[in-house]
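On to chain A.
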Amino acid sequence: MNYVEWLRVRNLLRIVAIILGVLLVLAVVLRISVARYTTPAHWISQIEGQPDVKVQHVTLPDGTKRTIVDHPAQGTHVVVDDRGYAGTHIVVTEPTKSHHENDNFSVGSVSVSESKHGSVKTTVIDTNGAVPMIYYMALADLVALIVATMLAAPFAREADGHLEVALTKPIPRARYAMEAIAADVAGIIVASLLTIAALYICQLLFESPRLDFSGVNARAIAIGIACPLAWYALVCAATTWMHRAFGAVLGFAWPVAILVGVLAAIHPRNVVGLFIHDVAWVLSRFNPISYVTFPNEPTSAAFFASDPTFLPRLAVMLLMFVVYSGLAMVKWQRMEA
Partner candidate 1 sequence: MPAVLTVDPRSGVPIYLQIIEQVKRSVALGVLQAGEQLPTVKQLSIDLTVNPNTVARAYRELEREQVIETTPGRGSFVRPDGVAESPRVAADIGRAALTAALREAKAVGLGRDETRALFEAVLERWFPTEST
Partner candidate 2 sequence: MSTITISNLHKRYGSVAAVDGVTLEIPTSSVFGILGPNGAGKTTIFKCMLNLAQPNAGAIRYEGRPLSAPLFERIAYVPERSVLYDWMTIAEHLEMNRRAYATFDSGRAGELLEQFNVDRRKRARALSKGMRTAAMVAFAFARNAEVLILDEPTGGLDPVNQRHVLSLMINEAARGNSVIFSSHQIGQVERAAERIAIVDRGRLVLEGLVDDLKADRKIVEGIFPDTRFRLDGIADDARVARTDRTERIVRLLVTAGADEIAQRLSGTGATAVRVLDLNLEDIFLYAVSPATATTDVIAEERVL
């Protein structure tokens, strides 16, 4: 076990945990301060005071508190089912003159469905739906990428005045390198898990969380693990080969990746622009983040069938992890103090 690298990882994870802890505390504070304003009861009490509004309160056999609000003058009929921690179900019926299509969308755990029958529009709002894991993975990935960049110069750091210690241990250099990489990989994965745990707790504060692992979400988890690891390996190889300027390499990794990505995405018409675009496109093929694609909408179709590019993209990322790590190790083998 590479004790020194493990200490580096542990110290960084402590910082990540503290930051997440601070965010959690903020979430708790937010939860407490808006608690009064987010229950249906509060919203209903605002309406109850208005004239021309009839409000009825019923408690259903399963404990649900149902409130029926009628505004006869406008023809609006609202039914609010408050299941407390289990969520809220709202049906709004109102006349409408516009011709919009039936519409479904969801944000997080809130889903909204609109349908039109004749001149009446019915909107159904459900909170406490299943949260697609892709939302979790998006944030966890961001944290993982940041942690990966911070950890991605293990050999350059050793070369910065510690080779006499690192290279005189009674284990082969290759094994030393693999143990360092393993410690960093573990750190990146733990950082992702810590973020997911923090988000889960945040959700717990507001509603009982349910997570959707199907379809694109499962793919997002796989890509979400592979991509930061491949990015780590890329930056690790770069810092190992350019170990004297590893600080600059780490600092410029993000901006360069973004710049190359942007240049690869735009399609200018002039010759110079096209050339730059082509060069940038080729360079971006070496960046694992280029292989992350975002779906237009979460679907729950079969795991592989709905995205034929998934397996190749995942394979590319895993291959990159292996190849770039290998490149870093090759340079490590030849380091001189």
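The rule is short, and it goes like this: contacts are C-beta pairs under 8 Å (C-beta built on N, C-alpha and C of every residue); 3 or more make two chains touch, one makes a residue touch a chain; residues count from 1.
The candidate set was assembled so that all candidates are chains of the complex that A comes from, given by their letters.
Keep in mind that this is a model prediction, so the values were computed, not measured.
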Spot the contact partner of chain A in this complex among 1 or 2.
2
Tell me, which parts of chain A touch candidate 2 in their complex?
1, 3-4, 7, 11, 161-165, 167-173, 336-337
